[in-house]
Structures are given as C-alpha cells and as structure tokens.
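Up next is subunit A:
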Amino acid sequence: MGEERRVLTGEHFLTGDHACAEGGMAAGCMFFGGYPITPSTEIAERMSLRLPEVGGIFIQMEDEMASMNSILGAAWGGWKSMTCTSGPGFSLMMENLGLGIVLETPTVLVNIQRGGPSTGLPTLSGQADMMQAKWGSHGDYEIIALAPNSPQEIFDHTIKAFNLAEQYRTPVLVMSDESVGHMTEKVIIPPREELKLVPRNYTKKKPGEYLPFECGEDEIPEMVKAGDGYKIHITGLTHDKRGYPDISAEAQDWMVRHLMNKIQKNKKKIIEVERINMDDAEVVVVSYGISSRVAHRGMDLARKTGVKVGMLRLITVWPFPDYMIKELAERVKAFVTVELNFGQIALEVERYVAGKAKCYLVPHAGGDVHKPEDIAEAIKEAAK
Partner candidate 1 sequence: MKGATTPSRKEVRFTGYGGQGMVVMGLILGRAAAVHDGKSATMTQSYGPEARGGASSTQCIISPSRIFYPYVIEPDVLVGMSQEGYDKHRLNIKPDGKLLYDEDLVTLSPEEKTKNIHSIPATRFAEELGRKIVANIVMLGFFCGLTDFVAEEAIRKAIEESVPKPTITLNIKAFDKGKSYALSLLEGSAAKAKS
Partner candidate 2 sequence: MKYWRKPLDADTIKVPHGRIYVVKEQCKGCGFCVEYCPKDVLELSQEFNKKGYHSPVAVREEDCVSCGLCELICPDFAIYAELIEEDETTEETPNKTDKTEKAEV
C-alpha cells in the first residue's frame, strides 16, 4: 500500500458521493475529519477506507464543528484536507467556515444538500443551502462554491475545489445535492500524470521575513506550515499582516476588503459555466446541480414547441457570474431560474438583470425534482 493506490485510474460506475471521495484522493487529500450525516455519509465511508491506503488519516470527529476545525488544523499542519456534510451539519460548520476564511486556510468542504429546514428530509434532495453558503457564517466574506451535476463532475470539481483552495488560499465549497450524491454513473478517473494539481504555495521567504497575511496585487498571501520555524501567530480576531490581533476599524477595513478582493478581483479566472443552446436564445434558463439536468429536459420540451430557449448552467455559483447575467440581460427577453428552493440564486439573477428583462422562478421545496413539464410551461410563459 502507498501512493500507488491514490489515483484509481480507469472507468468506474460510481455514486456521486464515492466519486467525490475519489476526487479528494486524486487531488492529494491526506486528511478527512468528518461526522456522518445522510446523504453525505458515503463520502466519509469511502474516505475511511481509502485514506489509510495512502498513509493519510480519516478521523470521525464528535460533531461538525470539530470536523471543520480539524481540517483547518490539518491544513496548517501541511496536509490537504477536506470534510463533507449535509443539512444540519452544514449549519454547524458555519462558525468555523468563517474561521477558515479569516485564517485564509486552503481546505475543501462538500455539502451534499438535502431538504430542510432542521432535520428536514435526510434522504431526499434539496438546493436550499445556496445562500447559506454565501452568507451563512457571520460577517462579510466571499466564498468559492461549485455545483456539480453528475458523478463525473463531482469527481472533477472536487479536484478543482482543491486547486482553487490552494490557488486562492481559502476554503472552497462543493455544493452538490442528494440527487447527484446518490446517483450512479460512469466516472472516468484519468491517469495520475494527466491530473492537473495545484501544489500549496509555500513561501520562499525566510523566518523573520515572512508575514502570514502579506500579499501583492493579486491579494493572495503565501502559505507556511507549523513546525517549519516561522513561529507564526494566526488568529480568528481581526488581524494585521503579521497575524496579530488588531481590533480597530482600520484593521477591519483592510482585512475584510482583502478577503473580498482576493475572490472578486480574480472572479473571471474562477468562474466556470456551461452554455447550452445559447446562440439564438431569447429565454435563458439559469440552473445548477441536479436541477440543471431536469431543466435540460424542460428546455427540450419547450424547444419542441418552437421557443428559442437556452441554458446558462452555473458550475461556479459563488462568486456569482454577475457580469454574464448583466451582459445577457441586454439582449434576451427573459430569465427562468430553476432550483430546488423558493428563490435563492433567482434573487442574484434578478439583482443583475436589474429590470432589463423579465425574471421567472420555478420554485420547488425539495424532496424530489421539478417536473420537466412545469419548467417547459414556465419557459413558454417567459417567451410570451
């Protein structure tokens, strides 16, 4: 056993959850701290089997607060780390997602969304944590969140999430859903040498020269790990570039702007979308995750009746591709947002459409997916 077991190159028939775990493995994850919760448990199960094969550590923590903290600790110990959760567990992770953001810690948090609020629908799908992902931890921050819609994508995007985490020194969310997590499809795991992995950006500076939150134009600070002689101090308090607490409005202004800028300034590099049938589209369906696959059929049904409809599938949900919506709003008639909630990303769409086109939402409380016919009806209504 050893590193040769890390990447299981080949064609597999995997659930989204297992594909996610394999994505973590392929990305170089060495540490998983988690707490089982349906429907994300299979990720933890797979990691408990796989990590010891490469000398990594799986630890079942006592709760989700501990899980989130443990992966932050592991990252500062020098390992790539991840956790996964669902529903109430995501709420419990919010506190220390904030810590991860403020400490600018590269790590990956996967949320296999289920129906809520509260215990809600443990075994059934939902997409109602999308705003929580952006606003759920207290205070102002920017986050990167990806929304894969198939087991193959959850594999690919878990790797991508690790890469973005290293590139931008920040926690990255994979916001999938029960439908994708529990769906089984072909997953192609490429040969190890074809994987594009971003290594940790360790500083070349010497102890004494290095400041843990100092950064250049790109706003991305370099990383060190504990034990290398840098004697860093980092704190969840508002801090200066040295990492020392500085409880002043000025320090707060610098730190929060920096945290926001590092994502916002780089968003055109981060954001990824899929455009389907967009060449002649007069109506644009905006969707992500499982809903995008259901909406695809809705779009096909509407196209059969002659409606010129296309889809902007969000692969990156946060940062939100505001500039794409703004640009489309200048030339299309209407937007139809399809998601398993009562209007979360739909609000972002409306915000950037800013009255320049009609905006529709096809709401759904979760527990199932939309009826494609309902989506087709909404598209036809929007095309009028």
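Here is how the candidates were picked: all candidates are chains of the complex that A comes from, given by their letters.
Convention: contacts are C-beta pairs under 8 Å (C-beta built on N, C-alpha and C of every residue); 3 or more make two chains touch, one makes a residue touch a chain; residues count from 1.
Note that this is a predicted model, so its numbers are computed, not measured.
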In-complex contact partner of subunit A, selected from candidates 1 or 2: 1
Parts of subunit A lying in touch with candidate 1, wherever the complex brings them together: 11-13, 39, 122-124, 178-179, 182-186, 290, 293-294, 296-297, 300, 369, 372
